[in-house]
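This is the structure I want to talk about, given as structure tokens.
A single protein chain has been omitted from the complex, and every remaining protein chain is retained in its original position.
And then chain A:
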Amino acid sequence: MSQDLLQPDAGGLYCAAGDFWIDPLRPVPRAVITHAHADHARSGAGAYFAAREGLPVLAHRVGASGNFTAVDYAQPFALGQTRVTLFPAGHILGSATVRIESEAGTWGVSGDFKRAPDPTCAGFEPFACDVWLSECTFGLPVYRWPPTAEVIDDILEWWQGCREAGRPAVLFCYALGKAQRVLAELDTRATGPAWLHGAMQPLTEVYRRQGIKMIATRPVSEADKGYRFAGDLVMAPPSAAGSPWMRRFPKHSAGFVSGWMRIRGHRRRRGYDRGFVLSDHADWPALVETAQDMRAGRVITIHGSGEALAGHLRESGLAADCWNLRASLQADRPA
């Protein structure tokens, strides 16, 4: 292979044979978007290609006036000299992995993905490829997720404890994806309403309109003035921690739902009382297993600390290296 099919560019990946970018962070003519998180989807692209289920959220994030093309999972379409297919990534609603078939072989690209089941989105589907570009957010063997049901048990037990103590239970998590996954997991196991921070409200509505079943929710802004949320569950994005908004929840207990909570120090330095280890990313065993499932001879780690995973895969006989997509943003900045 003299020239790789994909090159890091514009903070994402550029495919010259198809003349399109995957998850670029700067405006480009044609972008294939794996999912709507801000480190993958930005406004300003000339045209967007994304999974049909992911378009409503994407439009909410990058603006409804964009030029969107809805793509069905597993339905190939042509871009330039290549044939592109999106598959479910299991990360959030409408998230996708990208298969690119070309004369230079078949490449698979993950945005973010996970293998654990998630009631809000279709599960990850492996496909065969020659080169697999794998995200690597949690690319160390210390990251191993407990079963989701156990984590939900822990959250319910904590909420129950807060109820008995008459304290608000404030649960921090990312506003897109994680919040809705938790609300969906709680749907059959608890009675609401759960209160939502303003940043979560519209996204949760988008999910509901797409038929995702979640526990009843109400925006915090609708609560009566002076209401103290004693024993209630309140969901908020991490950016709300330590903000004046938190004064509405006197004596609250603070929990954070994230894969990072696997490490005690990460929780303690943010001052959360409780950390719940639930991630929308693959853990270490899933990263290794997926690299095998894709049957690729070469793996390139992207998005995160990929050196350890690449080293480990090399020792197991694969060709593997680590690409830093962010660096491609700096390279063409004027010196």
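Rule of thumb we're sticking to: a contact is a pair of C-beta atoms (placed from the backbone, for glycine too) under 8 Å apart; a residue touches a chain by one contact, two chains touch by 3 or more; residues count from 1.
Rule of thumb we're sticking to: contacts and distances are computed from a predicted model.
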Name of the absent chain as recorded in UniProt (options "DNA ligase (ATP)", "Multiple sugar transport system permease protein", "ATP-binding cassette domain-containing protein" or "Amino acid ABC transporter membrane protein 1 (PAAT family)"): "DNA ligase (ATP)"
Among listed residues A:P27, A:G123 or A:G271, the absent chain is touched only by A:G271
From the listed residues A:A41, A:L140, A:V206 or A:V299, report the one that touches the chain absent from this view. A:L140
Can you say which of A:H40, A:R115, A:R181 or A:H312 touches the chain missing from this structure? A:H312
Interface residues of chain A (partner: the chain not displayed): 140-142, 144, 253, 262-266, 268-269, 271, 273-274, 305, 307-308, 311-312, 315, 326-327, 330
